[in-house]
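A single protein chain has been removed from this complex, and every other one stays in its place.
Entry: chain A
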Amino acid sequence: MQPVQTQSLSPHLRRLEAEGIAIIRETVASFRNPVLLYSIGKDSSVVLHLAMKAFAPGRIPFPLLHIATGWDFRDMLEFRDRRAAQLGARLIVHTNPDGLASGIGPLTHGSQVHMDVMGTQALRQALDIGGYDAALGGARRDEEKARAKERVFSHRAPGHVWEPRGQRPELWGLYNTRIAPGETMRVFPISNWTEFDVWDYIAAEQIPVVPLYFAAERPMLRRSGALIMRDDDRMPLNEGEQIERMWVRFRTMGDWPLTGAHESRAQTMEEVLQELRLSRVSERHGRLIDNDQEASMERKKREGYF
């Protein structure tokens, strides 16, 4: 599939695009068995788009891996299957079978246990099962302080452990891709992009994204100061709670009980960009898992959370 022809990229975006493509090619040239961690969000949609460009006119030479927690928005799953089919990409979906058997969920076990078992542990399982030595992901340095120091090629010791002191200096574009048996690499082609760059690029390249990013009238529930979209009836209503139909959109994707929406009327790409320009709240604000405790991202990263 030939990418959309565009002339409208700014020099800044062109530079970021070229860097991303180079990093993805480097991964394929240097590793035996790479995989793309496809979270279905806007960031991994951009990485997927860059990968198509990197290998054109050929196809993407690695599979897509989605870690399904059992609490993904239904819209995301539909979008995922449609997109994979369109691109003819090989899609692997993994859910932690142990967690599934034990009935782990965010409502019964809390967000921390749920994300650890169904997110972090599931990812490790899937990487081990596939024997992947490199995993491409859509993390960005501007997302959170703990990520500001993340490498483009982030080394993981056996067991997927991230050691702050084991990370390698990255000079010029001369990435050190050498690993010993049992070690793996996480690779972040859009490390240097900001949230705005991502949207700017999505708009310019007309990259399809999950409809939840755009405002619509949705069945919403107010709980602990967050706006939750009740995507199925597994979430019982507490006394006094009720479902309201509200105009909202989501700024990040995740498990529906853990992802807060905000009120918005931004239904088009241009309206979303305009809203972002005026926003005074950071991107991760809507993620209920990050606020658990100070430095929680750093701890999660050490344990292997993506």
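In this section, a contact is a pair of C-beta atoms (placed from the backbone, for glycine too) under 8 Å apart; a residue touches a chain by one contact, two chains touch by 3 or more; residues count from 1.
Just so it is clear, contacts and distances are computed from a predicted model.
A chain of this complex does not appear here, and its UniProt-recorded name among "Na(+)/H(+) antiporter subunit C", "Glutamyl-tRNA(Gln) amidotransferase subunit A", "Peptide ABC transporter substrate-binding protein" or "Multifunctional fusion protein" is "Multifunctional fusion protein". When the whole complex is considered, the residue among A:T95, A:Q112, A:Q125 or A:N192 that touches the unshown chain is A:N192.
Although one chain is not drawn, the whole complex shows that of A:G58, A:G103 or A:G240 it is A:G58 that touches it.
What chain A contributes to its contact with the hidden chain is residues 2-8, 10-12, 14-15, 17-19, 21-22, 25-26, 28-29, 53-59, 141-142, 145-146, 148-149, 164, 167-174, 176, 178-180, 191-192, 194, 196, 200, 277, 279-282, 285, 294-295, 298-299.
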